[in-house]
Each structure stands twice: as structure tokens, then as C-alpha cells.
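The complex appears here minus one protein chain, its other protein chains still in place.
Think of it as A, B and C in the order they're written, each chain with its own count starting at 1.
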Amino acid sequence: MSQKMRAAVLYADWDPKPDFKLGAKDIEGRQTYLGSKVWRNPRVVIEERDIPKPGPGEVLIEVKACGICGSDVHMAQPDEQGYIWYPGLTGFPAVLGHEFSGVVVEAGPGAINKATNRPFKGGEEVCAEEMLWCGRCQPCADGYPNHCERLDEIGFNVDGAFAKYIVVPDRVVWSLEPLKERYQGMELFLAGSLVEPTSVAYNAVIQRGGGIKPGDNVVICGGGPVGLAACAILKRQGAARVILSEPEPARAELGLKMGADYVINPLKEDFVHRVLEITDGYGAKLYLEATGLPTVVYPQIEQVIWEARGLNATVVVVARADAKMPVTGEVLQVRRAQIVGAQGHSGEGTFPRVIQSMATGMNMLPLITKQITLDEVPENLVTLRTDRKECKITVRLDKE
Amino acid sequence: MSQKMRAAVLYADWDPKPDFKLGAKDIEGRQTYLGSKVWRNPRVVIEERDIPKPGPGEVLIEVKACGICGSDVHMAQPDEQGYIWYPGLTGFPAVLGHEFSGVVVEAGPGAINKATNRPFKGGEEVCAEEMLWCGRCQPCADGYPNHCERLDEIGFNVDGAFAKYIVVPDRVVWSLEPLKERYQGMELFLAGSLVEPTSVAYNAVIQRGGGIKPGDNVVICGGGPVGLAACAILKRQGAARVILSEPEPARAELGLKMGADYVINPLKEDFVHRVLEITDGYGAKLYLEATGLPTVVYPQIEQVIWEARGLNATVVVVARADAKMPVTGEVLQVRRAQIVGAQGHSGEGTFPRVIQSMATGMNMLPLITKQITLDEVPENLVTLRTDRKECKITVRLDKE
Amino acid sequence: MSQKMRAAVLYADWDPKPDFKLGAKDIEGRQTYLGSKVWRNPRVVIEERDIPKPGPGEVLIEVKACGICGSDVHMAQPDEQGYIWYPGLTGFPAVLGHEFSGVVVEAGPGAINKATNRPFKGGEEVCAEEMLWCGRCQPCADGYPNHCERLDEIGFNVDGAFAKYIVVPDRVVWSLEPLKERYQGMELFLAGSLVEPTSVAYNAVIQRGGGIKPGDNVVICGGGPVGLAACAILKRQGAARVILSEPEPARAELGLKMGADYVINPLKEDFVHRVLEITDGYGAKLYLEATGLPTVVYPQIEQVIWEARGLNATVVVVARADAKMPVTGEVLQVRRAQIVGAQGHSGEGTFPRVIQSMATGMNMLPLITKQITLDEVPENLVTLRTDRKECKITVRLDKE
Partner (left out) sequence: MSQKMRAAVLYADWDPKPDFKLGAKDIEGRQTYLGSKVWRNPRVVIEERDIPKPGPGEVLIEVKACGICGSDVHMAQPDEQGYIWYPGLTGFPAVLGHEFSGVVVEAGPGAINKATNRPFKGGEEVCAEEMLWCGRCQPCADGYPNHCERLDEIGFNVDGAFAKYIVVPDRVVWSLEPLKERYQGMELFLAGSLVEPTSVAYNAVIQRGGGIKPGDNVVICGGGPVGLAACAILKRQGAARVILSEPEPARAELGLKMGADYVINPLKEDFVHRVLEITDGYGAKLYLEATGLPTVVYPQIEQVIWEARGLNATVVVVARADAKMPVTGEVLQVRRAQIVGAQGHSGEGTFPRVIQSMATGMNMLPLITKQITLDEVPENLVTLRTDRKECKITVRLDKE
């Protein structure tokens, strides 16, 4: 194996805005929890790098496929002042890419394969969580790794998977072995690269939203990758009717392929009326806000809950947004409803359950609407700033 | 409408065994909670009866279809001393039959259609719960109608639905309107007659067993109607692998049709080994004991739980049996497992969710393996004492 | 027993505002779900009435004590145009009063004492729910009587308990027998009259809020009867620190008596800072909004949740308010938090658990700050419009 590899690396300038103060976990010139207040002039370059070495408890993975996430786009996208859009944890330069799958090449001392509870042998097909929860802080010890106080994130502040190789700690690696029942060759890896975004949706609707019981209806607002994955998951969980609200025709069509029974175009149809009509006046048990426009979407969801006869609705907010939702307490009271926030994909058996679901019939592959090479990453990061037709653009690294 | 109707009525003699004492809810010569200790010489006759009149809050239903339940068989089956097999609440003579659907013909004063929150108009297609929970005792007030302290049971101690007409209180009636999306004509009513037994399974695995999350495995022991319905429900809820353990080939085959992914013949195969093999060593999240042979089945389930890597298994006991299961506490401890008992089908939104699931793709019709007329009820009650090939034998009353 | 009794009756004029439309459950001239849009010129009079007769399934109770609720005040309070303040279900004329206890005098046919599952004998000390859930609509059948679609409410649209006698259906009656362990004479009835408001708080924090685990902290915003009862309940449930936010000194002091460990005066202290200080930076697991001022209170609660290290906070909204809370989804996401609405006090074993808690040491009597006679009801309804020093004013009817 050669000593060098190619990688798509994001560079940006450390140029904090005047109101920025170095936070507890920030590192001058290198890392911050408030990306959009600090990093300027982002540029993504394909460059040659040393292949990393796995340390104790770490694994070296040959990457086969890695999807582009909206966060990748926003990290590489300057606003009018040149600051990056992405507001969160970032440390540059960093290899981007965190929705990946590949093959274990080498294991550091003591690295353990969770699937066998034994050392890796090499050759295992795997995927990984993006969140490098520490396993030692109080939230981790209490069982909430999605809220780790010492978090690192692959492709954000540590090197990611738009590269031939990546090193990750063993505890976030998950075997794709079960997927072999259904997928072979590159399909296995393409499916494997979808485990991470699907797990974000699974965490939102199943773990945080509490899921549904067979026969309940659901409404998914927003047909991005997370919303579409939620359609598949909730159909799989026995939803009577999966209703997707999405104005973009290409995504609406994809929604029907992924599990939606009905699609509403909220720009052309009366969302409230249509949901009530489809559900025979009962409304839904679970509403997913996956648009990032809560000030637009929440009042409509609230109106459905208010007018519907069904009780116990749960609104899950998974998309990030600064804006405040106007919430009428009385609606929550009269309809016995609740609102929860969802973040992350780790813990609670989410990754293994997503893999098992995909291994036994939940086909996520249609989410991938375009496959590209590593060299095409920079231009596609630009394309995705505006293109709402593509869903998941996935980088194939099998030819690297 | 004529004033008379035909009905299949069970007669038996009140002849208490020496150790029987009249209980709190027993009525000398008429009703007991301990059927097999009292009733002797059961005989089922087709006889002419007055069509009943709906009282306040009651509904008269023209029955279209009514399935035969194992309880019907056991009420009509004498043991060696001539006492009936069925051990529970019974009051004879009574028209048998409780798994029914039909059309509302007349509503008593104040009777309300839950589906519209308005009086019945007549003509509504409906089914009903078998359990006439009172809605006023403490368990009912607390939300546990399956454990009502003043329970009556349709076809057990009040007249049932092997008859042209039946009267029931409005609160146990459920609209079959949603099923019309998928079924027409007699299929609608046949499907409707399966709502009750499916709800018994739903209550067991979803409400009491807590259900599963998509990607979990399940094991169903026993391919009777409840076990088979559980296969359909849990497949619907996203089970990765539904494993049915059933020795009778006809039922095994039916299991595959209903949603089982694998069938184990526990008389010919090593149950423990096979479950571990199919689940790649992880075992199942939910085990349903639906055989009535817990002393045989539980030790095997326990052994799988012990040997499997998976945690958090729940064993749901739904079949009735006197025998004591030998339970090793340490297995529950080391594997973080639990055992729950399940009874009934009422409350918690079970009936409406079963109907919604059936309306949107959960097809229960294959459970009906034979359709008969009212006149054929007596002989089929005898057939079912030994025949394990038939699953659900359903009485059609549309020609009555 | 005499045939007449005295009662405090609310009269008002049916004079709908122009935008009012008769709703599904409204009755022209008699009853509406939108009180403040219809009823004008309220006046409370003490008048002589026939003692009511219990019908089938009903019970006649001799009232001993009945507390004044904020709803009573608002029903009798005209706004600038003369319309009543209370916005909800109302049917006048009606005897007011719903937080009551008394002694069973006579039972109608078939009325059953839930405590014994037998007919009432007469002489039983009892209290009752205020909500006359029907037990037959879909929410009731599904286990959600607080959301009954055919609700009547004692003292709102049916005659209440500011009278010597009241008739109620058996299903809402609860025995005070357990309280005799601790209370005798009028204390028993005064305690019994507090079961209803305490159950509203119990429903909010335990049933809807999910309660806490021993060692969690809680914050109660608003020291009215519900907020103060919540202090007692959550202290009882093992809260490490019960923090009450309440500006009125008399209520703050009462809060400390009821179970609060700390009181914050939100008008004089920095609420956010104080909660963080008291909880050593961890914040609380449960926040109760019991002020009716969510636009003021919610942003402060949200700020604490955001700044605190603790995860999984639940905000329970129990006070009614029209205003919209500005909710930042990201706070719910990052802190794994949720918001729920709470309404009612029925079902889920709430009343019996409150009674058992009071029977074994949860002393609610300090909530009663004043005892009055029936004749003093009208003037005290006026007093309570402005007086925030009194907590619960309770009418004694033992001398009637």
C-alpha cells in the first residue's frame, strides 16, 4: 500500500468576528464551536496527504463510498462577508466527508470489532458514526452520546472520508456484514454510506419521537435526505399513511419511492386541509419538522393538530434553525400533544437497527441520485448550494 | 324485518363439582367465573329466537360474518366427566360467537357512533369488541378495560353473534369504514370479523409487549390465529426477522403467508440453535408464548435468551395455561430481560389501529381457511377439537 | 331530609357576540363551549332549590366542603363589555362549585362504589372528579377521559357543589376511606375537597410530564393552587430540589410549607441565574408553567435549559393562555428537551394515587387559607379577582 492518498480538504481563514469570544472547547486558530463566526474564505482542494496510522483502539479504513451532506455544502459556502454558513463545531483544515463506508485495512493496538467482540482481522466491510463521542463524560456515562461534552466530529474538526483512507476509533465502527444478505459489490458500500444519514432520521422519529404504533399516521415536512429516510423508516414501522409535504417535484417523486403514501405540495395545496382529508379528520401521531423553516411549518402543523380529532401527536424538530416557533400551549393541552428536539444518531442501538432494517428490506439506495469521483467533490459542493433536485450525491472512492 | 331469527345456542347443565363455591359475580343456575367446574353436558343447537331489541345506548347489528374461536370449541367440548373444557366466565344458555362484523340496523336511545360522535344512522358497517367492559369500575376508570371488574363477554355469558342479529352497547362498536379503501362486499365483513382476534395479538405484542423498533427480531411460538396475527403485526412493525415456531405444516405455510420470514418445526429442529442461527447469534427482542404449553416452550425461550448476545428481550405470555413456567431469575438479570402477561383486546386504541392497519395493507384474510353456514356451526365445533389444519373457520350469515 | 336546599347559582344572559357561531355541542340559550363569547352580566345568587334525585348509576352526596377555583371566579367576572372571562364550556344557570367532598346519602339504581365494587350503602365519605367523561366516545374508549368528546363539567354546565346536595354519576366518585388514617371530622372533608385540584397538578407533572426520578431537580413557575400542589407532589416523588418561582410573598411562604426547598422572586431576582446557582449548573428535569404568562415565563425557562448542563428537561404547560410561546427548536435539540401540554385530572389512576399519598403523609391542608360559609361565596368570588394572598378559599357546608 502506497504511503500517500488523495483527499478533499477544506481550508478557511481564522478571522473571528468582533463579537466572538473563544469558548471552553475552542482552540485559537484551529477549532471553534461557532464556525460561522470565525472561518472565512473557505476553499476545497484535492490534495495529496499521508495515509494516517491507526493508534491504540483505532482502525484504518479504506473508504469505498462517502455521501455529501448539507453540512459539507454549508462549510464550504461563504456568505456575503465571506464567512462560512455552517454555524457549528469546525476545525480547519480538515478532510471533509462523514457519510461513509469502507473496508478495514489495519487495526491499532487493542482495537475491537463490536460485531465479534474480538480484534479486527482486516477485510471487514464497515461504516461509522460521524460523532466521536468520548464515552467518558457525564452525558456519555449516562447514555446520551449524542450530547457528549467532549465531542469530535468526523469531517468537521477531525479528518473525514473524502479520501482514500480514514482512521476512526473502534467504538464508532459498525459492521455491514448483515447487508450482504441483500447487497453485493459497490451496492454494499453505497448502501453502507447511507446508514449514517438514515440513522439521523431514525434517531429523530424512533428514539426521540417515540415512533408510532402500527396503524398510526405520520406527516413528514421536508423531502431532504433526512425527511425521505424518515418516510422509509416510518412506513417500515407500520404507519397507516405516510404523508410527505414537499414542493420540489423530483423530491416528491422520490418520496413516493421511499415509502410516502401521499405527497402534499404545500405551495400549491392547503396543507391543513389535505392532511385532515387524507387522515379522515384524525391527523397524525407524529409530525417531523425537517425543513429548517419552523416559523412557516409549525403554525401549519399546529393547526392540523388543533383541528384533528386524534390525540397524542408528537412534533419532532430535527432540522436546525435559529427562528423561534410560535407555540400555542393550549393546542398541546387540548390535544395531549408534545414537541421534542432531535439531534445526532449515536447510541440506543440506532446504527445496528438501521443496518438490520436495510438488510431485511428497507432499501435506501434510491436516495442516491448521483455518483461522483473525488475530483468532482468541489464542483458538486457548489452545485448543491442551489440544486434541490438531487437528493444524495455520493462520492465513489473505489477507483482511487 | 321478521321478528324471529336463527341462532346457534349453547345449552349445558348447572351441575357444580363438589369443591365449587359460588363466587362474588356468580349467579346460581345461570353464570359462573369457573365454567369447567360447573357446566356439564354441553350441546349446541340451532334454534329460532326473538330478534333482540336495543335498549338505551345499545345497537342492533345484522351479523354478516362471525369466526369460530378456540373458546367456542372448548365451551362446547365435554371432558371425560362431561364438564366443559372452558374454565372461565360463562352463562348458559347463550348464543355463541364473538368474532363478528355486520351492519347497524337500529340504535337505541342515546346510542352514539364513536366514528362520528353522532347517533348511528343505520347502515354502518361495524365490528365489536368481545369484552363488555363496564366503563365504571376502578380498572375501567384507570384505563384498563381488559381487567374490568364487572365484565360481561359476548358469546360467553351474554348472547353472541352466531345469529342473524345481535345487540351490543355502543361503546364497544367500531366502524369498518376505513376498510372500504381495500375491501368490498363480503370481503369487507370477513376482514371485519378478523379485527377481534387480531386485536388480541396486537394487545399482546404491541400494548403489553411494548412492540419492537424497526430492525429487531421476533420469535412467535405457536401458529394458531393469535400467533399468526402476531406475525403479521410484527412484520408490519418493522421486524427484521419474524420467526415462527410451529410443527403443523399447514400452519407453518400459513405463517409464511402472514408475515413470518422463517418457520421452525420445534419437533424436528433444534429451536435454540435455529433461532441463534437465523439471528446471527443475537436472538430476538420479543418472544410470544402462544402455544399454551409454557412448561415446554419457556425453557427453550430462556435458553435462547441466555445464549444470545442481544439484551432486553421481552417474553409475552398470551396463551392460557395452568402449568407453571420454570423461570431462572439470573437469565432475566444477565440479559436484562422481562416477562409480561397479556389478556384481552380492549382500550389503548387497539381496535382502531388494527382497523387502520388492515385498511392500509395488513391483509388478515388468509387466516380464514374455511367459510361455513350457521347450520354447520355444531359440526365444525366438533371438527376443531382435533383439526389443527384449519386456522379460522368463519360463519357467513349473509344468507340467513 | 328536607326537600329543599340552598345553593350558589350563577345566572348570566345568553347574548352571543356577532362572530359567535353555535358549535356542534352548543345548545341555543343554554350551553356553549365558548363561554366568554356568549354569556353576559353574570350574577351569583344564593337561592333555594329542590334537592336533586339520583337516577340510574348516580349518587346523591351531601356536600361537606367545596373549594373555590379560579374558574369559578372567572365565570362570575364580567369584562368591560359585561361578558364573562371564562372562555370554556358553560351552561347557565348552574350551581357553581366542583372541588368538593361529602357523604353519600342515596344511590340510584345500579350505582356502584368503585372502592368495593358493590352498591353504595350510604354514609361513605367521598370526593369526585369534576370532569364527567362519558366513558363511551373514542378518547374515553382509548383511555383518555381528559379529552372526552362528550364532556360535561360539574359546576360549569351541570349543577355543582356550592349547595347542600349534589348528584353525580358513580364512575367519578372516589372513596375517602384511606384518608381516615390521618384525618377526622371536618379535616377529612377539607382534605377531601383538595383531591381535585391536587389531581390537576398530579396529572400535569406525573402523568403528562412523566414525573422525575429521585435526585432530579424541578422548577415550578407560579404559586397558585396547582403550582403549590405540584411542589408537594414532586417533593414527595423524591425531587432533590423543588424550586418555586413566585413573586407574591404570602404564596412564596406557603410554597416552602408545601414542599418547595427554594423560592425565587422572579421580579426581584434573576431567574436564570438563580436556578443555575441552586442546581449547581445542572438545571432541572421538569419545569411547570403554571402562571398563565407563557410569553414571559417560557423564554426564561428556555434560557435555563440552554445554559444548564443537564439534559432531558420536560416543560409542562398546565396554565391556560392564548399567547404563543416563542420556542427555539435548537434548545430542544441540543438539550434533548421536550414540551408537553397538560389538561384535566381524570383517568390513569390519578385520583386514587392522590388520595393514597394524602393518606400517608402528603398534607395538602395548608393550601386552604380561608374557610367560609355558603352565604359568603358571592363576595369571595369578587375578592379573589384581585387578592393573590389567599390560596384556596373553601366553603364549609357542614352547617347548612
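Here is the rule we go by: a residue touches a chain if its C-beta (ideal position, glycine included) is under 8 Å from a C-beta of that chain, and two chains touch if they have at least 3 such contacts.
Please read these numbers as outputs of a predicted model, since none were measured by experiment.
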item: Selected from B:H74, B:K114, B:H147 or B:R241 as touching the chain missing from the view; value: B:H147
item: Selected residue (touches chain absent from view) among A:H98, A:H147, A:R171 or A:K324; value: A:R171
item: Of A:G23, A:G82, A:G143 or A:P249, the residue in touch with the unshown chain; value: A:G143
item: Options C:Q77, C:N265, C:Q303 or C:Q356, residue touching the unrepresented chain; value: C:Q356
item: Absent-chain contact - pick from C:G67, C:G211, C:G227 or C:P378; value: C:G211
item: Listed residues B:G70, B:G91, B:P139 or B:P266, member touching the removed chain; value: B:P139
item: Contact set of chain B toward the excluded chain (per top definition); value: 138-139, 142, 144, 146-147, 149, 208, 289, 294, 309, 311-312, 317-322, 324-343
item: Residues in chain C touching the chain absent from view; value: 177-178, 202, 206, 211, 213-217, 233, 236-238, 240-241, 261, 280, 349, 352-357, 359-360, 362
item: On chain A, residues whose C-beta touches the chain left out of the figure; value: 24, 57, 112, 114-115, 117, 135-138, 140-143, 145, 149-150, 169-171, 346-349, 352
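FYI, only the chains that are shown with their structure count from here on.
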item: Proportion of interface numbers common to chain A and chain C (over half same, under half different); value: same
item: Between chain C and chain A, distance of the C-alpha-averaged centres to the nearest whole Å; value: 44
item: Chain C residues counted as touching two or more neighbouring chains; value: 138, 142, 149
